[in-house]
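Heads up, one of the protein chains got dropped from this complex, but the rest are sitting where they should.
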Amino acid sequence: MIPASFDYESPKTLNEAITLLASREDAKLLAGGHSLLPAMKLRLASPALLIDLGRIGGLDYIRDSGETISIGALATHAAVAASRLLLASSPLLAQAACNIGDIQVRNRGTIGGSLAQAHPSADYPAAILALDANIVATSQSGERVIPAHSFFTGMFTTALRPDEIITEIRVPKTAGSGTVYKKFHHPASGYAVVGVAAVVRGATGKIDDVAIGITGVAEVAYRATAVEDALRGKPASAIAEAAKHAADKVEALGDNYASGDYRRHLAQVYTRRALQEALSSKRK
Amino acid sequence: MASNGKNNGKAKANGQWVGKRFKRKEDPRLVRGISHYTDDIKLPRLVHCVFVRSPHAHARIASINTEAARSQPGVLTVITSADIEGLGMIPCAMQMPDLKIPAHPALAKGRVRYVGEPVAVVVAEDAYTARDAAEMVAVDYEPLPVVLDIEKALQKESALIYQDFGTNKAFTHAMKSGDIEAAYKKADRVVKVRLINQRVAPTAMEPRSVVAEYLPGENRLTIWASTQIPHLLRTQVAIMVGLPEPAVRVIAPEVGGGFGSKLNVYAEDGVVPWLSMKLARPVKWTETRRESLMVTIHGRDTINYLELALKKDGTILGLRAKVLADMGAYHQLLTPLIPQLTALMLPGCYKIPAFDCEIVGVFTNKMSTDAYRGAGRPEAAYDIERIMDCAARELNLDAAKFRSKNFPQPREFPFTTAAGLLYDSANYQQSLKRALQLAGYDKLRARQKAGWKQGKYYGVGVSTYVEICAIGPSAATPAGGWESATVRIEPTGKVTVLTGASPHGQGQETTFAQLVADQLGINPDDITIIHGDTLAVPYGIGTFGSRGTAVGGTAVYYAVEKLKIKIAALAAHLLGAKPADIVIAHGRVGVKGNAKKSMPWGEIILAAYTARSIPAGFEPGMEATHFFEPSNFTFPFGTHICAVEVDPETGEIKIEKYVAVDDCGNVINPMLVDGQVQGGIAQGLSQALYEEMVYNEDGQPITGSLMDYAVPKAAHIPEFILDRTVTPTPVNPMGVKGVGEAGTIASTPCMVNAVCDALSPLGITNIDMPLKPERVWRAIAAAQAAVPPPAATTAKSARTARRTA
Partner (left out) sequence: MKKNVRIVINGAEHRAEVEPRLLLVHFLREVAGLTGTHIGCETSLCGACTVLLDGMAVKSCTVLAVQADGRSITTIEGLAASENLHPIQEAFWEEHGLQCGYCTPGMILCAHDLLQQNASPSEQEIRDGIGGNLCRCTGYQHIVNAVKAASRKMNQRQRAAARAAD
């Protein structure tokens, strides 16, 4: 319940934060704190310095940038879930956000914090992957845009360099596509046992393009490319067969609640259901 | 509400206050957050402690080095078993002929036997410092072989937890009636099933907490503890720390739920007071949730072999059972008692001519099991209600009709069961009928049949339970089964009720006030219930076993009756009438048939204190005490019905309807009874669906936080449809039976029956709890893989198999 001692800085600007981060190897960034603080209270994490990003103004925006929507890294899950802009132009991220934790967690937790943690059962990664979003990381050497597909590198690991801070997430607009996030909740933690994010573009029962991100199954969220390849240009009737490839070539993780085999099976079923829903939501 | 099945003539179901939905007197302070739980207690010079616990399930302690921790600024002391030679053992209240009771020191001595066993304790000026210093206590362990599986533990080659005992068996106990061999010979069919009742964690929302303050000058030890049994705790702690009982005062302030887990005496309950005596400073310890899941007692954890011998027509001839119960590494206060309650209640609400039951307690390298809501009776109800369902299926009988066929008739009460208990009163037929109506049972069955044809798996679970409450006659309980009450009418006419029961959420501050208000013809707002302070309240037993109202309330009732006799004597004297003609009602004391002769309530009470004009032999004051010894337990019962749909592709279960018709005798406050039933059902459903305390092969608890141990959330629990039948008990004058555990006892088998019923076309007869979707999915997959599938269902099985492949 009680974290180990640490030093604490709360920079007022991004530049200060970047400088601080570069100056200490044993520092951790604190955003909403809903991944880091629980780990610290159980003493699974004991950083020597916490750099609290909460005092940096202007990093919680959600705004229209033409082709894309730009989301500040400090936007809370609640803000993402309720964003009219996202709901109108690119709802998948909001659909994932409203599945995260609970009201209190969504009020504090931030999109940047969640992505940086890269929990294997987090909700955002599935959506970020399915959207081909870009993640903007900032360090003393400037901004770097990391495409979603190369951002998540393993369990709790990302392509972020130690001196980088996530500052923005850019998601494309998905007008004309159906989007669904379908989640099997762990009854205790609320994390995804399996979460499937689907973007489907098509008309009159034919699928023009499709993107599927899956979380909870493997040590890192992934794109179900075998399903996508089997569906492009195919009729909706191909979904059932294609969805069976949702966990192809994936090393599924198991735990006390759900084995790897079961997660793999759920990925197939939930992928099929997500695609069917996405297609029908598109038709509406 | 259904009519009474049977009335003893004494019971008054409704009064001006009794029987009414009356808002709780407890709540204004609780909804404002302004009253105090144990961890809220603050005292000058208070110090804090943190326990260092074993990371091993079984190990020899080679050495403990406390130097580094001790030298931290702010640390007062670090204590190990070597320092507490004078502190007594953690008590077990049970006595049985062959019961093995291991020595149970408050801090492990030489060996640790479960993960979390306390090894050392750090005391510091503040909790943060204590927590830091606890990390610095270095313990050198030599791991020993771990015993976890209760069936393997009984095999010859198993490692032993106690070499001295030469076995891991803690006790055996047999119970028999009738001629079981003859029953088997006569039987057309013997139905068999092996059921696992998994280990669960009670998880009261308030973790345990103890604050102790010893004042050497006064030789007074005051202990605030989150407990259900302040008096028993006082006696046991006095013995442990070596103080005379009058020097020890235990206060149970607000207690945030217990569910049996605070009906105990834990290591910390002894160590914290002992530390306060050594340091001459007040000491606080509060459990973290991780500790709570690890080292507060667990419930259930039994393996049950059941056999039911039957005639073709569904008549039960005999029940044979073997119950293996996991004790954990040590006995806590009542650990070995719990499976005895299972044996007693195994026959359920059925006529069973022959009964043969053996129970075996087994030591393992885990935390102790003990009383968790229902304590042994949920296991019994699960066993009998599950095998009743299996039998109905094998005999191709309707689950409800088959049960009804084996019920005793209302005229057969009091009814002696196969386990030798005398059930006081019941009408099982009536409750079953009402529940079937409310659930729309026939429609559910019709929809189920239609569903199966379309690959939809609807199930209906029935559970007709009976439980043992109002615990209980002292002859049948380990530490006294009575309860005490003192009722004092103060000079102003306000009433103070001191009860030995120690409610912790049940609401007896309200229900006792309703009861007394009717007895004395005054307003419940003028009545204050005091509990949970051993200095104020006469010796009492506590709140558990659905006894608070049925036993504690009855003590209050009789104490008030004594006062009414006293009031009548004084009023007769003052009003010039016969005591028999005195009427106490509506805030006045008067004479029957003479409206002019009466006095206001306040005046007559004040007269008892001023005592200027009292009859000869009248004791001044207005106070009476009653210790109520019940003549029997009570046996509430009811029928729960659950409708589910199982997703055959994923194994997910959707609860569509949950109906509960309970009979707890007369009801003092229907709103509170509903609350007890709903909370109970949720806990029982949750055992069926979600909860399981899991240890890995090394004996490490892997469901050690609320991230893994699934306490149900609001969205996991359905809306309940509730009703009652009322069959008052003749065992107490109010006709109340107890309701705290009913929901938990009934709902677990109801849920599992529903799921197994849904999957019955696949030939699935049992899935062990919790019914995690993966388990259900695997059971379905295994059933579909079995060749050949049941003929009637081949087509749809094949269809489902294709879909899930």
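We call the chains A and B, going by the order they appear; numbering starts again at 1 in every chain.
Criterion: contacts are C-beta pairs under 8 Å (C-beta built on N, C-alpha and C of every residue); 3 or more make two chains touch, one makes a residue touch a chain.
Here the structure is a predicted model, which is why all the values come from computation and not from measurement.
Chemist: Just one of B:V47, B:V78, B:L107 or B:V255 touches the chain that is missing; which is it?
Modeler: Going through B:V47, B:V78, B:L107 or B:V255 one by one, B:V255 is the residue touching the chain not shown.
Chemist: Which listed residue (A:H34, A:H77, A:H119 or A:K173) would be found touching the missing chain in the intact complex?
Modeler: Hidden-chain contact among the options goes to A:H34.
Chemist: Could you tell which one of A:S65, A:Q104 or A:S150 touches the chain left off the display?
Modeler: The single option touching the absent chain is A:Q104.
Chemist: So one chain is hidden, and I want to know which residue out of B:G74, B:G675 or B:G763 touches that hidden chain in the complete assembly.
Modeler: B:G675
Chemist: For the chain that got dropped from the picture, name the residues of subunit B it touches.
Modeler: 23-24, 26-28, 30-37, 39-40, 42, 128, 203-207, 254-257, 259, 286, 288-290, 504-507, 671-672, 674-675, 678-683, 705-707, 711, 713-715, 717, 719-720, 743
Chemist: Contacts of subunit A with the missing chain: which residues?
Modeler: 1-8, 10, 30, 33-34, 37-38, 40-42, 50, 52, 54, 78, 101-105, 107-108, 188-190
In this section, only the chains that are shown with their structure count from here on.
Chemist: Just curious, how far off is subunit B from subunit A if you go by their C-alpha centres, in Å?
Modeler: The computed centroid separation for subunit A versus subunit B comes out at 43 Å.
Chemist: Quick check: in the complex, which residue numbers of subunit B touch subunit A?
Modeler: Those in contact with subunit A are residues 127-128, 131-132, 135, 288, 290, 649-650, 652, 689-690, 694, 702-703, 705-713, 716, 772-774, 777-778, 804.
Chemist: Which residues of subunit A touch subunit B in their complex?
Modeler: 1-2, 4-5, 42-43, 184, 186-189, 256-259, 262, 265-266, 269
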